[in-house]
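Down below is the structure, laid out as structure tokens.
Omission of a single protein chain aside, the complex is shown with its protein chains in their original locations.
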Amino acid sequence: MTEIPFASVSTFQELSARERLAALLDGGQFRELVGPFDRVGSPWLEPQGLVPQSDDGVVVVRGKTSGHAIVAIAIEAAFEGGSVGEVGGAKIAAALELAAESCRADDPIAALLLLESGGVRLQEANLGLAGIARIQSAIVGLRELAPVVAVVAGPTGCFGGMSLAATLCTWIIGTAHGRLGMNGPEVIEQEAGPDELDATDRELIWKLIGCEARYRQGLIDAFVADNAPSIAKAIGAALAQGVQTPVRLQNAEARLAGLRRDVMPTEAAGTGKVTTGGHRA
Amino acid sequence: MTTEASTGRGGLWLEALAGHSAKTVMDTRSILEATVNLGDPSEPVLALTVTPDPASRLPRAAHGEFGLEQAWTIAARIRQSINEDAARGMRRPILAIVDTPGQAFGRLEEQQCISVACAAAVDAYIAARRAGHPLLAFIVGRAISGSFLAHGLQAQRILAINGDGVIMHAMSPQSIARITRRTVEEVIEQAASSMPMSYSIENAHRLGVVHTLIEGISPEAPIPASVSIVKEALCRTLTEIRDEAKRGVRYAARVKDNPSRVGTATIERLMREQWNPDHLKRNQG
Partner (left out) sequence: MTEHIALSFPAQVPIGRRAHVGVVASGDLEVLLEPLEGKLAEVAVHTKVAGYRMTWEAVFERFFARYPYALRLEIRDYGATPGMVWLRLVQAMEHAGKNGEQ
């Protein structure tokens, strides 16, 4: 078992990926799988002038939290913005698939995902996409057998294809520093212009996609303080609830109807002008 | 290459493959469905595609983008088809025909949780696959990022025409340039030299992300001869998917012997080896 000295900082968001796992797992103990000494980094980065990290920015460990046996996966946001490439994507998917196999062999293992990620690693584009698709499939496969708990604690947040992965999990726990959105503010500004969204307006961004806002919308399930004990407690509570289908993904027809009724602007007949109908806060 | 509007090839190919019987889904003008009959004896395949809707009430999704309406509609329709088929003791294959400039980028989209809408579409496709519906994706234009994750990437097999304008990527070169602090020219040049970053669908095939490349037909003009070729390829693919399911082959296991996927294969092997603590005795220190 690996023991990492518990970092004596009170905020969770300052911790590295491994430190976060040490802070959340019982006794700070875990066994890392395919860790840095296995040296499986990305084969695609060096030709692009980048130095690969020995674990490709993904830490996978087995241990316990609140007494529950789990596989815990933490994305290291400091490496390439936590973006998912071929190797890191394969680590996450394999970990979830192996947990599902264990569950089917009567050895129940739940999953904890600490998701700080900008999404697909652009330097590995299509492999990042394929990897995230496999992660999504693995989450759904495990979700039917054991709880899959996601934590978004910032400062990077969870975006792109990984925001879809988070949204597929049984439970999502967020803190005030976390953000959860499909498209990053910079990308929206780039694609749609600053009038659509000013990516430098931090207050606006957090009001739109911050975890507190997401909690009030019912997109995430728990909103807790930015420290390890609070987060660990929320994780334990989520795991204790067992297997569930996330409500946020259900009732697509009703969601479509609601979108049309309450959100989409109505067209003024014959004028081609658009006026805003009702809106949901 | 700019973030242009969809070329509408999805609708063209849907019509051609289904013999001009396409209809809109749940009053969503941008989502079309049709029944494609494959094989002999023929079986019905539910085909779905996204098409531009210039009159879209959500302006960020008026050019074939995959937005809130599109995502919830796809999710709802697939769930509906799972239930319809279950009631009839069937499990129709589902074919995602792909040509979309990407997901809808907008403030409203984020506020209304587009990640949930797209995740619901992913969830529905996965549910269909796990319930025994073979899933296929057929790329006739652009397969991009989140829109492709939500409509196409959950397929057991992805087919693509090897032709003009058929590409797969995670982001336009302009956006990548800004985010990675390079020039657009540098991005395109670098993309060409790095297989997974390349916009070439041939490279996506080499990497094992696209399973079948259909050569010698134009993606812009689904003439009858092309339609025959595509239907034959779809039919063969369906047989492969069913055969794999019988043999219990795992999703993505086919990358095992691909020389361009050594990273993936190494991870598969090591994760499996290290999953149980026995290996610890060999690796102390």
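As written, the chain order gives the labels A and B, with residue 1 at the start of each chain.
By our rule, a residue touches a chain if its C-beta (ideal position, glycine included) is under 8 Å from a C-beta of that chain, and two chains touch if they have at least 3 such contacts.
Everything quoted here is computed from the prediction, not taken from an experiment.
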Given A:54, A:200, A:250 or A:266, the one touching the chain that is not displayed: A:54
Sole residue of A:16, A:66 or A:217 that reaches the chain not shown, by the stated touch rule: A:16
Go through chain A and note every residue touching the omitted chain. 16, 35-37, 39, 46, 49-54, 76, 78-80
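We adopt the following convention: only the chains that are shown with their structure count from here on.
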What is the distance, in whole Å, between the centres of chain A and chain B, each centre taken as the mean of its C-alpha atoms? 22
Parts of chain A lying in touch with chain B, wherever the complex brings them together: 31, 33-34, 38, 40, 42-44, 47-48, 60, 62, 86-87, 90-91, 93-95, 97-98, 102, 119-120, 122-130, 132-134, 136-137, 140-141, 160-161, 163-164, 166-168, 180-183, 186-188, 190-192, 196-197, 208-209, 214, 217, 219, 248-250, 252-253, 255-256, 259-260, 263-267, 274, 280
Per the contact definition, I'd like the list of chain B residues that touch chain A in the complex. 3, 26, 28, 55, 57-60, 68-69, 72-73, 75-76, 79-80, 103, 105-120, 122-124, 126-127, 130, 145-146, 148-150, 153-154, 168-171, 174-176, 178-180, 190-191, 193-198, 203-204, 207-209, 250-252, 261-264, 266-268, 270-272, 274-275, 277, 280
